[in-house]
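Only one protein chain is missing from this complex, and each of the others stays in its spot.
Chains here go by letter, A, B, C, D and E, matching the order in which they are written, and residues are numbered from 1 within each.
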Amino acid sequence: MSSTPDTAETRQDRYDRGIELLTRIDGEAGQRVVDSLADVSPELGHQIVAWGFGEIYRRPEISPRDRQLVTLGMLTALGGCEPQLDVHINAALNVGLTPGEIVETLLHAAAYCGFPKALNATFVAKKVFAGRGLLPVAAG
Amino acid sequence: MSSTPDTAETRQDRYDRGIELLTRIDGEAGQRVVDSLADVSPELGHQIVAWGFGEIYRRPEISPRDRQLVTLGMLTALGGCEPQLDVHINAALNVGLTPGEIVETLLHAAAYCGFPKALNATFVAKKVFAGRGLLPVAAG
Amino acid sequence: MSSTPDTAETRQDRYDRGIELLTRIDGEAGQRVVDSLADVSPELGHQIVAWGFGEIYRRPEISPRDRQLVTLGMLTALGGCEPQLDVHINAALNVGLTPGEIVETLLHAAAYCGFPKALNATFVAKKVFAGRGLLPVAAG
Amino acid sequence: MSSTPDTAETRQDRYDRGIELLTRIDGEAGQRVVDSLADVSPELGHQIVAWGFGEIYRRPEISPRDRQLVTLGMLTALGGCEPQLDVHINAALNVGLTPGEIVETLLHAAAYCGFPKALNATFVAKKVFAGRGLLPVAAG
Amino acid sequence: MSSTPDTAETRQDRYDRGIELLTRIDGEAGQRVVDSLADVSPELGHQIVAWGFGEIYRRPEISPRDRQLVTLGMLTALGGCEPQLDVHINAALNVGLTPGEIVETLLHAAAYCGFPKALNATFVAKKVFAGRGLLPVAAG
Partner (left out) sequence: MSSTPDTAETRQDRYDRGIELLTRIDGEAGQRVVDSLADVSPELGHQIVAWGFGEIYRRPEISPRDRQLVTLGMLTALGGCEPQLDVHINAALNVGLTPGEIVETLLHAAAYCGFPKALNATFVAKKVFAGRGLLPVAAG
C-alpha cells in the first residue's frame, strides 16, 4: 500500500518514522511510556513506536481522530486498561476530539460493554480533563 | 410489562423512580458515584439511575437479592471492576446477603472464572467487611 | 468446614460424590461433557466432577438455585461460553428457576455486560427453552 | 440535555422513537434481532430499541458514523460477538463507512486487542462484504 | 537486538522472512489464513506475517515451543478464539509439544481461567488430535 512503500528501511528508520507520530499524537505521555520501558523491555518500546505508530497508526486510510475514537472504544471494552485510557484520552484531545465527544463515546460504550466499564473509563476521563482544566464538561 | 406500565413519564419521573431504589439498595455509595459524574458525564449518571435502576433493577421478576448475586458473578467475571464490586458487595449486604453467602459466591466463581479473578473479588469483600466490622467471616 | 469433613477419601470417593450431584443438576448434558473428555483429557473430566461438583458445588453455604443464578451471570459476562450456557440454562431449569427468571437475569446482565453479551446468552436460552417446549416465555 | 427533552413520554413513545432509528441504521438485520426476541425476552428487545436507540444512539453529540466506529472497536475487543459484528458492519456501511475504512479499523484493532480478535472481526467483515458484492476491498 | 539487526530491509524482505517461519510452524493452516485475507484485508495478512512472525516470533530469546505454550494459555484465556486455537494446537504439535503436554496445559488453564474456557480449548484440541490420528491421548 502507498502508506508503507517498498523501499529499504533500517530498524532505526522505522523507529524514527514512528516516534515523530507518537510525539505528535500522544505528546509527552507516549514518550514517557517508551522511556519507562528502556530498562526492562526496550524491544516492546521499540515495537510500539516502530510498528504501532510507524506502520499501523500512520496509514492514511482512517484519520488520527477516528483511530482515537476506535481506541477509546477498545480500551473501555477490554477493561483494566486505565493507564492506557489516560494516555489515549489525552491523545484524543490532542487530535481534536472535544471533552463532550469523549464522554459521549463512553456513554455509548455503556450500551455495548455495560455500566461498570463505562464508569471506569469515564473516571479516567474526569482525571484527564481535571488536569487540563476542562471541567465541567458542557452538557450537550 | 406490568413493571413499566405505559403511562407518560418525564425524564425527571424516570430519574426519581430510579434514585429512590438506588439509594435503598446501594446506600450512599451509589449516590456518590452519581455525584462524582455530575461535572464530567451527567448523562451517564442519569442513565444509571433512570434506566439501570428505574427501568431494569426495579422489575419484580427477580428479587433485589437475586440481582446482587448475579451482579457479583458478573463483576467478578468481567475483571477490573473492583470499584463496582465495592459498591455491590455493600449493596449485597444491604439486601440481605450474609458475608458467608458472599464469600461462597466468590469461591463458586473460582470454578468458572479461575482463581485470580476470584481472589481479586474476595479481597474487595474483605475490605468492605472490614469497614463494616464483619470480619472474621464465620466458617460454614 | 462441615461440608468437606476431614475424613480420608480416595480419588474415586471424591469422583463418586461429585458425579451424583452433577447428574442431579446438569442431567444428561453434564454426563455428556464428561464422556466427551474421556479420550482427550480424562483428568479435566475428573476434576470438573470431583472438584467442581464434589468439593465446591456441594457446599451448603448457598443453594443450587443461587449457584445457577451466579453462574448464568458469569458465563454471560465471560463471553464465548455458549456451550456452557446451554448446559447451565438447562441446569437452572432443573434446580427450579423459571424461564421468566432466567430471561430476567439475562436482561439484568445487559446493564452490567452490555447488550451484545446479553443477546448471545438470551439466544442460547431461546434454544434451550424451545427444546423443552417452554416457548413463548410468559411476559412478567 | 436537548436530545432527550423533559416531556412526558409513554413506553410506546420511546419505543417508536428508537425503532425508527434502528431501522434507518441497522436495516432489516436490527429488526430481525428484535423479532427473534419476541417469544423469549420481549423486554430485552424493547430496551435495545427504546433505550439503546431511543435514548443513547439518537443523541447528537457524536454522529452515527462515529458511533459505528466506536462500536466496531468495542465488539472486536469484547470477543465472541460475531453476530453483533455482522449487524454492525452492515450498519457501518449503511451510515457511510467504506469497506476500506472498516478493514483499516480492524487492522488498527490488532495493535490494541491482538491478532486473534482482529482476525475474527475481519472474517465477519469479509462475509458481510461478500453478501453485498463489495469484494475485493480496494487496497489503500 | 541481534535478532533484528539494523540493516535496510524492504517491506518484501520482511514478509519473506516471516512467511518462511509461518510455514515452518503453522504449516498450511497459517498460509490459509493469510490467503483468506487477500481479498478483504491484505495488510492484516501482511502484518501477521511480516511483523508477527518476521519480527516477533523469530526472536531467539524464547523457543518456538515456549511461544506455543504461552500462546495456548493466552488464546484459552481470551475466549472466543477457537479458530486460532485450532491453528496453534496444530502448531504446538509441529514444534514438538505432545498431545499429553497440550491437554495438561489446558487443564492447568482451568485453575486460572475457569472450567468453561478450559473446556472450549480442550474440545478444539480433541478435534485437532482426531484429524491427526492422535486420539486417545495417553494418560499421564
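The rule is simple: contacts are C-beta pairs under 8 Å (C-beta built on N, C-alpha and C of every residue); 3 or more make two chains touch, one makes a residue touch a chain.
Keep in mind that what you see is a predicted model, and the values were worked out from it rather than measured.
Check E:29, E:44, E:89 or E:113 against the missing chain and you find that the one touching it is E:113. Here the missing chain is touched by one residue of E:6, E:39 or E:61, and it is E:61. Listed for chain B, the residues touching the missing chain in the whole complex are 79-80, 103-104, 106-107, 110, 114-120, 122-123, 125-126, 129, 135-137, 139-140. For chain E, the list of residues touching the undisplayed chain reads 1-3, 51-52, 56-57, 59-62, 66-67, 69-78, 100-101, 104-105, 107-113, 139-140.
Chain C residues in contact with the hidden partner, per the touch definition given at the top, are 1, 4-13, 43, 47, 51, 55-56, 59.
Please note the rule applied: only the chains that are shown with their structure count from here on.
Note: centroid distance chain D to chain E, computed from Cα atoms, is 31 Å. Chain B and chain C have CA centres that are 23 Å apart.
Multi-chain contact residues of chain C, defined as those touching 2 or more other chains: 52, 74-75, 78-80, 104, 107, 110-116, 139-140.
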